[in-house]
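Excluded from the complex is one protein chain; the other protein chains are retained at their positions.
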Amino acid sequence: MRESLLKISLVALVGILGAQAVQAGDLSIESWRVDDQELWEKDLIPAFEKAHPGIKVKFAPTAPTEYNASLNTRLTGGTAGDLITCRPFDVSLELFNKKQLADLNDLEGMKNYSDVAKSAWSTDDGKSTFCVPMASVIHGFLYNKDIFDKLGLKPPATEEEFFKLLETIKTKGEGITPLALGTNDGWEMHQVVYTSIGPNYWKGEEGRKALVTKDAKLTDAQFVAPYEQMAKWAPYMGEGYKAQTYGDSQNLFSLGKAAIYPAGSWDIAFFNKDAEFKMGAFKAPVAKAGDQCYISDHNDMAMGMNPASKNQADAKVFLNWLASKEFAELYANKVTGFFPLANHDIKIEDPVAAEMVSWRKDCKSTIRLNAQILNRGKDDLEAAFWNAGQSVVNGTAKPAEAAAKVQEILAK
Amino acid sequence: MASRSRFPWHILVFILPGFIIYTLFSAWPLLDTMFLSLFKQASSGERVFSGLANYQELLSDPHLSEGFWNALWNNFKFFLVHVLVQNPIGLLLAALLSLKGLHGAKTYRTLIFIPTLLSVVVIGFTWQLILSPLWGITPNFLKSIGLGTWFQPWLGQEHTALLTLALISVWQFVGVPMMLIYASLIAIPDELIDAARVDGASAMRIFWQIKLPLIVPTLGLVTILTFIGNFNAFDLIYAVKGVLAGPNFSTDILGSYFYRTFFGAQSSLGSPTMGATVATVMFLIILMGVMIYFYVVQRRIHRYQL
Partner (left out) sequence: MILAKAKQPFNVIAVHIVLLTYTFIALFPVFIILVNAFKSRKAIFNSPLALPNADTFSTIGFEKVLSKADFLLLFGNSLLVTVVSLFFIILFGAMLAWALSEYKFTGRTLLGLFMAIGIMIPIRLGTVSILEIVVALNLVNTRTALILVYIAQGLPMAIFILNEYMSQIPKELKEAARCDDVSEYQIFFSIILPLARPAIATVAVFSMIPIWNDLWFPLILAPGESTRTVTLGIQQFIGQFVTDWNAVLASLTLAVIPILLLYVFFSKQLIRGLTAGAVK
């Protein structure tokens, strides 16, 4: 009697071992955009499936913080999805070099993209492109129009006006926090602040390219200056900003408790949904009136194909659809704040997003400072930048010190 | 059925099922990982044998060693907080709960153990909210007792973040030492305590002079389990501070350092071989702690036997 218990359990174990998941022929998309899951499921995928009946698509995102690690593990283990959302530049290039992303040069839809759009997902020599560009993001500041109107304020054009504005909100705002920004998470300090206000100092692409060719150093004045401005922001940030997370900042602004929010265009969608006030946007202020302005217009997202996919033909159909005008229109207007990179003429309906795109006309665009080539050192330059921005605003490092530390890592 | 076979098949039957699963899904992957630390990976993906070069690089090349020593040092601090706070609190609670005739002991015990059950996803998020300068629970509480100026964004400052996280971890795990110590306290024969009580000894004296010496082995066990747990810790730091263990790596411990080297972080790509090296070093550190425990501590302790 008792012995049979053992037998039963062994049989049970074998039984479980035998029951296996069935691999369907559906296309599965890897992405870090958990926020967009609903949009993909309700709008984008149905639109595609309508145009291409017979192909089923699943959107399977992983949280942004885990995306790179878990995608790498799944690619190595051979369990990743058919379509891979590509981070820009080196992270994807590395995947391509390891043959974990397929070469997409022959994909018909690629003709819809300029070389600039493709640059973030091409080899250095530009000969191979491995992801279909999907979207770029633009950086700037969002502001609460109601608060501005109440205090009689106008969006600032110059740095001087900007600080005057902050001071007014601080003194007259009755508890309104001037800047909804915290240093807890770190990444905003670099990606949303330093690379957004910085291009006005280092003259966008000119400064960025000088860094790449080693004709400039981060310790040069034009790269230290943005840190000097950031160091002056602390008094206008909320009490306890050092433990304020990105989510906290979003809440603070959306609940109307802060006036200005240093933003990436992707934030618009969230505030449209949650904020109960009118919102506007202004670009990073320049040093003096009439100066040429530069904006951070960063290639952010693309999609490639897993070479180990069993559904490559279908995957290519999907990627060609990504390059179509239909997708660009849908994406730009459904996923507010992500701007299409294809050469289609798209009308952007959201007023704030349209405002941000309009900056492209007057200002020169540049991508995030260290995204291309510079990150290839032995050490994690991106992390060093985050820490530098954090330390400067937290007051634990002087601007020049922080810049010197990053330069040291860059030089390695 | 009468004669037993020569070969002890039953031993094999008892051992094999667990042994096979354990070997395949735990021991082999771990050994494979350690083996990997002896290789270097070329950018093409090929692996070349490199002996101990990875170890040398980890311990002496500043671009890795700075982070490694920082994480190791932080990990010691993390452990120290547990030893100095978690275990004494656990001991105190266990001592109180084991008092004879205390009403509600069972309820206390059950309730105090609850945090230990929760996942770090829950705990990390909850404490971030409670300590948040925006949500106001902690600042308002301090204000209400007149200590409003004491409030600081503890999780966000370089000099307080690690300590705060360690205390959160203490809060979560204090139930474990409490339970273990409690179990050994109530295992002490009643006669010993009754005898002392008849002699008029106070509860304090009974605890210090009779109970404590008897549970020293359990305290040793609790300490070594804490050590193993702390030098494996990762989840809480990751849930609250992310892979960069900020601000400025001030909350980086070996677990998070391993994660970054293995899987990469922001612009750095992970290196399985260097990650494996870190993993192996972590293993050696833990092994060292366990050896010290077995050869030094345990030998000196006279184990209380029935």
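In this document, chain identifiers A and B correspond to the written order of the chains, with residue numbering beginning at 1 in each.
Convention: a contact is a pair of C-beta atoms (placed from the backbone, for glycine too) under 8 Å apart; a residue touches a chain by one contact, two chains touch by 3 or more.
Here the structure is a predicted model, which means the values were calculated and not measured.
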item: From B:52, B:147 or B:287, residue that would touch the chain that is not displayed; value: B:287
item: Touch criterion as defined above, residue of B:48, B:80 or B:121 at the omitted chain; value: B:121
item: Omitted-chain contact residue, chosen from B:50, B:70, B:160 or B:232; value: B:232
item: On chain B, residues whose C-beta touches the chain left out of the figure; value: 2, 8, 10-11, 13-15, 17-19, 21-22, 24-30, 32-33, 89, 92-93, 96-97, 99-102, 104, 106, 108-123, 125-127, 129-130, 135-137, 140, 171, 174, 179-180, 182-184, 186-187, 189, 197, 201-203, 206, 228, 232, 234-235, 255, 258, 272, 276, 279, 282-283, 286-287, 290, 306
item: Footprint left on chain A by the chain that the document does not show; value: 2-3, 5-6, 9, 13, 16-17, 19-21, 34-35, 37, 58, 60, 62-66, 70, 73-74, 76-79, 246-247, 250-251, 254-255, 270, 274
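Methods note: only the chains that are shown with their structure count from here on.
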item: Mean-CA-position distance for chain B and chain A (Å); value: 36
item: Complex interface listing, chain A residues touching chain B; value: 6, 10, 13, 65, 68-69, 72-73, 90-91, 94, 97-99, 182-187, 238-245, 248, 251-252, 370, 375, 378-383, 386-387, 390-391, 394, 396, 412
item: In the complex with chain A, residue positions of chain B that touch it; value: 13, 17, 43-45, 63, 128, 131-134, 139, 151-158, 242-244, 246-249, 259-260, 263-270
